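Following this message is one structure expressed as structure tokens.
Showing just some of the chains, left in place.
Just so it is clear, A and B label the chains in written order, and each chain counts residues from 1 on its own.
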Amino acid sequence: MALSDDLRDLYQQVILDHSKSPRNHGQLTCDCVHVHGDNPSCGDEIDVYVKFSDDGSIADIKFDGQGCAISQASASMMTVKVKGSSRTKVNTLMQDFRSTVMGEGSIQDEDALGELQLLEGVQKFPQRVKCAMLGWRALEQAIQQAEEAKC
Amino acid sequence: MRIVVLGKTSPMIDLSHLRADFPILHQQVHGEPLVYFDNAASSQKPRAVIQELTRYYEQDNANVHRGLHELSNRATDTFEAARKKVARFIGAANTHEVIFTRGTTESINLVANVWANQYLKAGDVILYTGMEHHSNLVPWQLAAKRSGAVVKHIPVLDDGTLDLSLLDSLLTEQVKIFTCVHVSNSLGTINPVRELCAKARALGITTLVDGAQAVGHLPVNVQEIGCDFYAFSGHKMCAPTGIGGLWGRAEKLAAMQPWHGGGEMIEVVTLETSSYKAAPARFEAGTPDIAGVIGLGAAVDYLEKVGIDTIHQHGRELTAYALQCMAELPGIHILGPQSERGALVAFHLACAHPHDLVEFANTHGLALRGGHHCTQPLMKRFKVPGTSRASFYFYNTTAEVDRMMDILHRAVKFFS
């Protein structure tokens, strides 16, 4: 019984490591935007807490919740990448990451993706795209909320 | 190879020769032989059923009931013969008590619309259980909203059985309908539907049993159960997709208004108003799934040939064997009762989310299901994000359980 290559790609060591020991795990309390996201059909849930700087960059971010290895690892890797990044950088990252897991569209800044590129194995498992995107969708909403609050 | 010892003296029922009847089972998935353990979601179909569909379409296909020509007569005869077979298979007193629907979900919705709209009023109680499938929760929640009735439930104990100590306080005069799953698709629990229905009926409460996981898996006799309605799905019992049934007690059906309007359910139609036939025609508006019904008849024939007692016994033995093997897995949490249960095991591994586990299994040719199994409240109840589920049918073997165990052990290693 050989473990399929596709599966090895999906669950690379780094990904499993992130899912077992998620970075930036927990909650932020004061002065932050909190978004709850879920994939009801699979029961994955996530809570993302974002603290924005005055210039809109991400000062701090934490998450918790429950879900499959893909959703947890993706969220963990996301927090590492976006912490301290400017709004513009986060937007590019978000688009590039979506392109990576969907396997469509162009990548603007491959270097910036870094470790996140490891999640391109998700392409072969279309049902898991929404797992990989769960944390990102929550972040996207947090940014929107922050912007609306400013208006 | 694991050695099969069950109850030590009696050897397990071996039905592996029947695998030859199921073309789909003999394929490789990701380079390994398919192990199909997702039978609670949908069963596979024997060649006899598939060929009956082909035979029907190649020889007899025509609309039923309305024709006077040869094909229509043949189609109608086979169609109505299937109704007889189904009626006999579930122990109905009367063939007219069997209404064909798309499946359990539609059957329940029929009652939760027609019966509920006629009889439920504000303040009435709809009593279900904490282990119902969404298909036996949502229709009642919608009915409650329309009527002003309220929904209550019998809670589930840690061992996966109903908390019957609360029964007397819950089964009150306010309850107008009591509905309960016969065999839980998430826990495997076989509920004492006969006793429950007797209690309810003694209080004049109408009863419905969700038999999606029961018909074709264990002997079902609606008269012995003593319910008023019994719902089931063909696709979980070797029949085609898209067909199932609702059994209703004749006197209940006789008092019920139509639901869908259309061809076949009418007597006289004018441009202003219409009169309706009696059941079952009353509840079968429009062209039915003729081939589906005929396929269901063929499935009943097939299951009767195998023998429902044999199927039941095989399921018990294979499940007992699986339970015994799975207990060894580190960090496993098996839901549901330890002993008497339907032929399925839902479980949670500490090291792996169900979706990861099922994905892993799939790349080894093993079809498990992971998720909430349309029982979200149960997942909350047992504080799991979802479970992985292995569900068996008579064509499954201990050798397949052994292969599952190998794969699960590897998964534990991989994800730990």
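Convention: a contact is a pair of C-beta atoms (placed from the backbone, for glycine too) under 8 Å apart; a residue touches a chain by one contact, two chains touch by 3 or more.
All values derive from a computational prediction rather than experimental measurement.
Recorded composition of the complete complex stands at A x2, B x2, labels matching the chains displayed.
In this section, only the chains that are shown with their structure count from here on.
Averaging C-alpha coordinates per chain places the centre of chain A 39 Å away from that of chain B. Across the complex, chain A is touched by residues 30-32, 352-356, 359-360, 363-364, 371-372, 376, 379, 385-386, 406-407, 410, 414-415 of chain B.
Residues 1-4, 6-7, 10-11, 16, 41-45, 66-70, 125, 128, 131 of chain A are the ones touching chain B in the complex.
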